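Left out: one protein chain. Kept in place: all the others.
In order of appearance the chains are A and B, and numbering begins at 1 in each one.
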Amino acid sequence: MTAFLTRRRIRIINQVCWTVALCVAAIPFVFPFLWMVSSGFKSAAEIFGSPSLVPREWQWRNFIDVFNHQPFARQYFNSLYIAVIVTALTLLVSSLAGYALARMRFAGAALIALLLVTALMIPEEVTIIPNFFLMRWAGLVDTHWPLILLPTFGPQGIMATFLMRQYFLALPRELEDAGKMDGLSRLGVWWRIALPMSRPALAAVAIITFLNSWNLFLEPLIFVSSLDKFTLPLALSNFTDPYGTPLWHLQLAATSLAVVPILVVYIIAQRQIIESFALSGVKG
Amino acid sequence: MADTLPMRDTARREDAPWLTLKMREAMEAWLFISPTLAGFLIFFGGPLIAVVWYSLTEWNLLTQQATFVGLDNYNDALFRNPDFWHVVRNSVIFAVGLVPLNMALALVLALALSGRFAGVVVFRTVFFAPVVTSAVAWAIVWKFLLQGEAGFINQILALVGIDGPNWLREPNWAMAAVIVTRVIKMVGLNMILYIAALQAIPRDYGAAARLEGASGWQIFRWIVWPLLGPTTLVIMVITTIGSFKVFDHIYQMTGGGPENGTLVLAFYIYQQGFQFFDVGYASALAMIMFVIVMVLTIFQLALRRRDT
């Protein structure tokens, strides 16, 4: 071995190679976002011109037209408020059930856990038809109720329940016992001891639930028909001319508006968000 | 004792001997679990039974009446309607293309990113970013990039003298495009799970093997890979089941086309049920999907039990 190839140098060369390879691999992950934003600023004419990442002419108007094409602000708000409600409800319902499954002894606990596990695995597509008739019967078609109820009680909510259960199981039991000795009711132990100690699990559930609701597509597609009740994903797919041809510049501008805020939050809180997904996957 | 205890004051009144501690606990547990249970029965249990019934009926759009037709819908699917097998073939191709690609890429990325060198966090963040993005947005952008002549990808290919196909207009290319873009979207999730598993492997294992003169590849082959076994299994099943559920991505990117070239099971159910209003037939398809997923799940449980 020549003196040039010391162990240290080999290590550095090795690392440089890996880094270059990873950078190349990262292109298809990053580039679509850049191109999306850049194209959102291009005119309908330029958009299929010779490719350039920086628009020749910044067409800010796209971002105004987006709101004129359809009630995009209203749709944006719909997505936001629905996601907030679904998240809050899921936190409440799943942490209650998860606590009971983790800590309380009652006949039938094992059976219920088994039933819930089956629901965890089954895709929404299987039950969506009867659920549609159920909602129609209840007069809830073209309202936001199905978009709140189905995710909260569907596979996502059940996954949250098991995540919470898993976390509660690992908490020190004596602390809850101390709470009982101090006179807390079950609800009190859950609220004042178990929940405050479960912040990481609650955060994970909140993050995953929020994103899931924000990105939900099948349910809005089926249950919502009025433009001003659309949620974002549905609205995005709706930037077309009357013949169904995409109005690319508007569609990409709108998509940027929908995606960029999430990405910003994601980049700020990436550690927390990635850990949340890891937590939910590990238990699976 | 001078102090009277607040707890003693109430005790005498509220002994409630008719309610044992055990009953009280069970009652409270049922209360805690009742919202979840009610939701489960209303939005999953009930519909699951209903879908069995629907699958045995024919739905008349005009009269809104259901007639019992026995296994007709299943017969249609399995023996009469060639579309069904075409759809199953598409779903299988989709899964067979997506799962290995996704898992292999996830593993390679995880191996590269499970260490602690400068930039590792940046790379992880990048590879995971599509996971938090909505599938619709992701599909819109890729559909845009993959346009025919004027699409960005083809313009780049033209620069190096390649005449790219009209990706989303040719059935085979469309399927490939959907698979690859889906892998890019979801691989970050499996990467994270693999990284977590890799980081759980004690460092001593590798060190001990290295002392015995094992090469990097040998360490991976004989130590790391076997230890990743349970994770690989979980990822495989989750990814496979996930691939059967894909709907929004395909809906937005190809709409099931061209020539039904990307029409997969989940999409077919939607199409039959909500575009053609063939409720009976769509329900039979849903039941078939249910069976497929159940079989996969039981298969996973069986494998896991054998492992432990």
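Basically, contacts are C-beta pairs under 8 Å (C-beta built on N, C-alpha and C of every residue); 3 or more make two chains touch, one makes a residue touch a chain.
Please note the rule applied: contacts and distances are computed from a predicted model.
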Out of "Pyruvate ferredoxin oxidoreductase alpha subunit", "Phenylacetate-CoA oxygenase subunit PaaC", "Aspartyl/glutamyl-tRNA(Asn/Gln) amidotransferase subunit C" or "sn-glycerol-3-phosphate ABC transporter ATP-binding protein UgpC", which one is the UniProt protein name for the chain not included here? "sn-glycerol-3-phosphate ABC transporter ATP-binding protein UgpC"
Cross-chain touch to the chain not pictured, restricted to A:Val37, A:Val66, A:Ile193 or A:Ile274, is A:Ile193
Return the single residue from A:Arg61, A:Lys180 or A:Arg271 that touches the missing chain. A:Lys180
For chain A, residues touching the missing partner are 172, 174-175, 177-184, 188, 193, 196-197
On chain B, the omitted chain is touched by residues 1, 3, 5-8, 10-11, 14-17, 19-22, 24-25
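Methods note: only the chains that are shown with their structure count from here on.
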Under the stated contact criterion, what part of chain B meets chain A in this complex? 7, 22, 25-26, 28-30, 32-33, 35-37, 39-40, 42-48, 50-51, 54, 109, 112-113, 117, 119, 121, 123-138, 140-145, 147, 150, 152, 155-156, 184, 188-189, 192-193, 195-196, 234, 238, 241, 244-245, 247-248, 251-252, 265-266, 269-270, 273-274, 279, 282-283, 286-287, 289-290, 293-294, 297
List the residues on chain A that touch chain B in their complex, please. 15, 18-19, 21-22, 25-26, 28-30, 32-33, 35-36, 39, 48, 50-51, 92-94, 96-97, 99-101, 104-107, 109, 112, 115-116, 118-119, 121-134, 149-150, 152-154, 157-158, 161, 183, 186-187, 190, 211, 214-215, 217-218, 221-222, 232-234, 236-237, 246, 248, 251-252, 255, 258-259, 262-263, 266-267, 270-271, 273-274, 277-278, 281-282, 284
